[in-house]
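Selected chains only, in their assembly positions.
When the chains are written out, they are named A and B in that same order, and each has its own residue count from 1.
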Amino acid sequence: MKRFTDLAEVGREQVLELLALARRLEAQPEPRALAGKVLGLLFMNPSLRTLASFQAGMARLGGASFVITPGQGTWQLETREGVVMNGAAAEHIREGLPTLASYCDVMGIRAFAEGKDLATDLAETRFNAMAALVQKPLINLESAMNHPCQALADWKSIDELALPQRARLVLSWVPHPRALPLAVPAATVHMAAMRGMDVVVLRPEGFALPAPVMDAARSAAAASGGSVQETADRAAALAGAHIVYAKEWGSTTHYGDKAADQRLRGAHQDWCLRNVSFARSAADCHLMHCLPVRRNCAIADEVLDGPRSIVLRQAYNRMPAQMAVLHRLLS
Amino acid sequence: MKRFTDLAEVGREQVLELLALARRLEAQPEPRALAGKVLGLLFMNPSLRTLASFQAGMARLGGASFVITPGQGTWQLETREGVVMNGAAAEHIREGLPTLASYCDVMGIRAFAEGKDLATDLAETRFNAMAALVQKPLINLESAMNHPCQALADWKSIDELALPQRARLVLSWVPHPRALPLAVPAATVHMAAMRGMDVVVLRPEGFALPAPVMDAARSAAAASGGSVQETADRAAALAGAHIVYAKEWGSTTHYGDKAADQRLRGAHQDWCLRNVSFARSAADCHLMHCLPVRRNCAIADEVLDGPRSIVLRQAYNRMPAQMAVLHRLLS
């Protein structure tokens, strides 16, 4: 494994090996495994879990990290090709990225969607341009349409639950003040399909996941024995759910159109998850969310603070999952 | 010891053990003592000494650190309970804090006073709400009314001086452009009382330390054989002083009222410490200050650059004192 940028590319067999390695590293720490190794972390967008868990995980394996955050002690980085750089950005990624990569043994890059043109973001234009400049092992810390570290950690969190063979995971759209990227919904539906679950994408009209995302998930489901559906019918979707994975995302019908997106999402504030939302789910239905979550906007306190929530376990699992990735890439 | 959040709670006996351990670690470094251990540092407010000395100290014991500063590469954290999070803060401490704690072996939190309501700050409402969310060893990096790391370092710095048995420490209010929190004055008066010193709190009218702070200090003095007084009489207070501990703080009479505080403090700019201030002190009277200090506003250059000042030794002692705390909490 040279790169960890997409669970689909990593493949099911290797995902299972990574999960086994994560469990082994939890049981038998290897505090010298990556001694003398350096992880470079480049954050084009803000972070909390990724920032902390990668540094902590690398340290627990005996390695070290450095963090670069353009605009925070470092100037802005230009990503466009061919421009005359007489504006705010002092350095181009064509210099900045290979430079940073030359100092480390493995590099992580976070570069969110631009959120203007759906086709551009679906093509991972921004992340791929950056990834192409890195000739070292590379980790996707969240790109326009993917978040493989979250997906791997979530797979581990689901493994830890006592679920039936063909468990039903409902990826439910929830409200947020702004249009958020599609990275986590896309990664989640693919991960759950790849894991062989019965996946239901539940979202209002105007928020359907893009066809390429759904097609890829359906292919993964076909290979694993799972299934993927999409619906706007909350009652039907939530009936019998074993897991409700809540996530905020922007309108795909009005991608890049803030005003239209606002109007549409304004009409669905009642999609905030409350205890009553779980009335028809499985009795011990679990709540998942990748965090950060806006309380009482996306999910009510009563759910987040109740027994259904495994969001903190998901957050914790980022660390062992990523330690497995680092271990596999470097040792 | 599971937490280091308040010297009063740690207790005199354990403080003396920590100081002995700090001296031992200075004499006999233990560069592998905390190998594989991770310290998580959360700064809700800015820092220089704490930020640098904890990372350096942890590294000298073989461990590693990560730093999270909301607003600097990480979004703002919400601390209020029950709110609908449709504002600036993207994450609640109820998720953020347990997440960070799950990645580390010991966590440090800095959360200054809100400075609006004295009772709220005296109750350590903000820090306690955060501390309650951390199920790992915890260090108070400065809260509304406490700064135990500074107090422990200061105790060590005082131990290093050749002082008489019942030395006189005058905690003297000094000017500052704005109302600063009560954390260091409260921690200092308690530390000196607990150490058995004769403590005088010297401040203008309107800047008296809150009754609960003075009561706690007097209890500590009663147990240790020291004493605690409070006065606005500069000449009388400074007479015979062995240590003048200078500190800026806001009016307690006008707590949270910026305009009234400004008027009151404006009338006491002559409380800036100069060489002449030490005219009636002990001949070798020392100057202490926790830093940062505004030169020629709080203390004149001539005092800070003169032989009385031990402010840099205080700053240095933060590191060995905190190394002892980390060592005790983790090994």
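Simple rule for what comes next: a contact is a pair of C-beta atoms (placed from the backbone, for glycine too) under 8 Å apart; a residue touches a chain by one contact, two chains touch by 3 or more.
Here the structure is a predicted model, which means the values were calculated and not measured.
Engineer: Could you work out how many identical chains the complete complex has, if 2 are displayed?
Structural biologist: Full complex: 3 copies of the single sequence.
The rule we apply is simple: only the chains that are shown with their structure count from here on.
Engineer: Please tell me the distance, in whole Å, between the geometric centres of chain A and chain B computed from their C-alpha atoms.
Structural biologist: The mean C-alpha positions of chain A and chain B differ by 40 Å.
Engineer: Show me the residue ranges of chain A that touch chain B in the complex, using the header's touch definition.
Structural biologist: So the residues of chain A in touch with chain B come to 29, 31, 43, 46-49, 51-53, 55-57, 59-60, 62, 64, 67, 69, 72, 177, 291-297, 301, 304-305, 311-312, 315-316, 319.
Engineer: Which residues, counting only chain B, touch chain A once they are in their complex?
Structural biologist: Residues of chain B touching chain A: 35-36, 38, 40, 63-64, 66, 68, 72-75, 78, 82-86, 90-92, 94-96, 98-100, 102-104.
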